[in-house]
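Working notes, structure below.
For this depiction, one protein chain was excluded, whereas all remaining protein chains were kept in their positions.
In this document, chain identifiers A and B correspond to the written order of the chains, with residue numbering beginning at 1 in each.
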Amino acid sequence: MARVETKRGGGDTGLPDLALRGMTLGYLGWMVVLPIVALGYQALAAGPQAFLDAVLDPQAIHALKLTVVTALVMVVINVVMGTATAWVLVRYEFPGKRVMNALIDLPFAVPTVVTGLMLVLLYGPSSVLGTILGQYGFSVIYAQPGIVLALLFVSYPFAIRSVQPVLLELDRAEEEAAATMGASGWLTFWRVTLPTLVPAIITGAGLSFGRALGEFGSVILVAGNQPMKTKTTPLYVFGEIESGNKQGAMAVSLVLLALSLGVLIFLNLYQRRWSPEDGH
Amino acid sequence: MKTRVQILGFVTAMAISGLVAGCGSSSGPVASSGDVIKLGAYSVVREAFHDALIPAFQQHWKQKTGREVSFEESYNASGAQARAIASGFDADVAILSHSGDMNQLVQANRVAKDWDQNATHGIVTHSVVVIGHRDGNPKGIKDWSDLAKPGVGVLYPDPKTSGGARWNINAIYGSALLASKAASGGSPDLAAVGDLLKRVQANVVNMDASGRQSMASFSERGIGDAVVTYENEILLRKKEAKPIEYVVPEATLLIESPAAVVDSSVEKHKNREVATAFLAFLTSSEGQKLLADYGFRPVDPASPALAEFPKPAKLFTMADLGGWDEVQTAVYGPKGLWTSIFSDQGK
Partner (left out) sequence: MAINQALTGEPNGFNRMSASKWGSLPIGRWLLMTVVIGWFAVLILVPTVALARQAFAAGLAPLGRAMASDEFLRAFGMTIGITLVAVVVNTIFGVCFALVLVRQRFWCKTLADGLVDLPFAISPVVTGLMLVVLYGPDGWIGRYLEAGGFKVVYALPGMILATLFVTLPFVVRGVVPVLQEFGVDQVEAAYILGAGRWVTFWRVTLPSIRWGLAYSVLLLIARSLGEFGAVMVVSGNLLGHTQTATLYVHDGIEGFRPEGAYAASLLLAAVSFFMLIGMGTLRKRVKTSKQT
């Protein structure tokens, strides 16, 4: 989040301004703060012991671990491929580039449940690909790779769209200097370009990670839902809601919420440090 | 200025009309003297109700009272449906997979305590737990223990969201328990029973949210070698020209699915008369015949239609296993045989 600079317009804060401020803050408080507070309160209302019991349940712990691990794996792959994709989109020319560039945002627009359906159709055990992979003992759908695949799809644009604008605006002077001094393309990239991209890469990584923590719609069709094997945290929370274990659902939700908020806060602070000027 | 106001007005009008369109009544004409029944059912009975029982009842009601009745239907996994009704979904008639889910509604004060004090004990359909397999039965599946064989991919839904899953797992549990009791003359070897459950669970490929989803995974998406399911689900597929071969294990569980009027809702909607009539229709001979068309066994043991269904050698019921509460604790409770499978795996 870029720090919002205030630009005062027209005199001191008058009544209409205050009214606007009050109404919007009221809406924000009602819609966002109140539900979170309600959840936190209810989750802890039964006492710290009940809360801990719910969170330390082996299935809950496994679900949390699984979510974090699959998210991390996805982030690493996404960051590498995302940076490479942004590079290719910015620096190279090839037929179909405009189409591809538009389609990068497809995961933003496709409903998550449709994503799950697409992946099951393509990689499921009855599909051509699925059967081939199955013969090599490699199962995608209903196994952990399937989870990572779904996460990769839904987070695909984040890494690319974070890096792309930075690459576009990049001042080539240093790269050119390195080239004239005889550095190879790869060395120039590694030593000169990449360091300037690091903030954007980290932002993209943070966004992907945050998205992956909470992903539900695509994972539910693809993961297998096996407790202690392929039940991610949102799936676990859903199962607990559906089977009447509200306490467990709320407690684990609170943990997940805290994790997501942590990522958000980290991103905000990081951006403040690294982009003190507004405009991007 | 004017165009902006016009645009705003247009947008608002569209929003309202969209909502109205989405909110229209779902099935059946709504005359000024129309009755409405809100149905909260489990997913497996969708076709039987939506295609046959509801239209038949609408006709029956028109003949009997001259009034039209329209239905608002919700089909969900049984556990999810029970929870929804318990938490405030105002269905007038609840049709669930098992009495355990119905008891949830009793405890939430939605359904009266005497819901099962009638001729059929509140049960409207019978079925049995069977195992569907691939054509030709390449893995040679004949009984519950075959599901534990290595290399067999098993499908059944998640007991957390699906009542059907509990029937399936209870069938496996029950057959092993009763066999063990018979063999040892009274005290069953729980460790062996638990072990069977564990080995079957290890073979499970995917736990869908409902029985219907498991069937779809098995037949539409070609997943797994064996699906543990209700007999009526298999027979329904035969009816829909997508047959699946199946085997009725030697000892299997009788599935008794209940239906009840949700008192809190009919009080609110003032439609107790038509809701009770619908419930009675389900166990009437016409209703049972329609249900039999969709693969359900008749509830009346003296019914001639029963002869058309295969008779398993040993048919046991939940009562034989000690009832829902007992099984709930023994199998799904915190130290239950099925729950323990996962806590043992705790990392």
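One rule holds in what follows: a contact is a pair of C-beta atoms (placed from the backbone, for glycine too) under 8 Å apart; a residue touches a chain by one contact, two chains touch by 3 or more.
What you see is a predicted model; the values in this text were computed from it and never measured.
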Quiz item: Which of A:L72, A:V110 or A:L133 sits in contact with the chain that's absent?
Solution: A:V110
Self-check item: Among B:S210, B:T229 or B:N271, residue touching the chain not depicted
Solution: B:S210
Quiz item: What subunit A residues would touch the chain not displayed?
Solution: 1-2, 4-11, 13, 16-17, 20-21, 23-25, 27-28, 31-36, 38-39, 42, 81, 84-85, 87-94, 98, 100-115, 117-119, 121-122, 127, 152-153, 156-158, 160-162, 164-165, 168, 172, 175-176, 179, 184-186, 188-189, 200, 203-204, 206-207, 210, 213-217, 221, 233-234, 237-238, 241, 246, 249-250, 253, 256-257, 260-261, 263-265, 267-268, 271, 278-280
Quiz item: Taking the full complex into account, what residues of subunit B touch the chain not shown?
Solution: 1, 4, 11-12, 14-27, 38, 40, 43, 46-47, 72-76, 84, 87-90, 208, 210, 212-213, 215-216, 220, 240, 242
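As a convention for this text, only the chains that are shown with their structure count from here on.
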Quiz item: Taking each chain's centre as its mean C-alpha position, how far apart are subunit A and subunit B in Å?
Solution: 37
Quiz prompt | Parts of subunit B lying in touch with subunit A, wherever the complex brings them together | solution = 77, 79-80, 83, 86, 104, 158-161, 204-209, 221-224, 342-343, 345-347
Exercise. Can you check the complex and tell me which residues of subunit A touch subunit B?
Key: 58-59, 61-62, 65, 120, 124-126, 142, 220, 224-228, 239-244
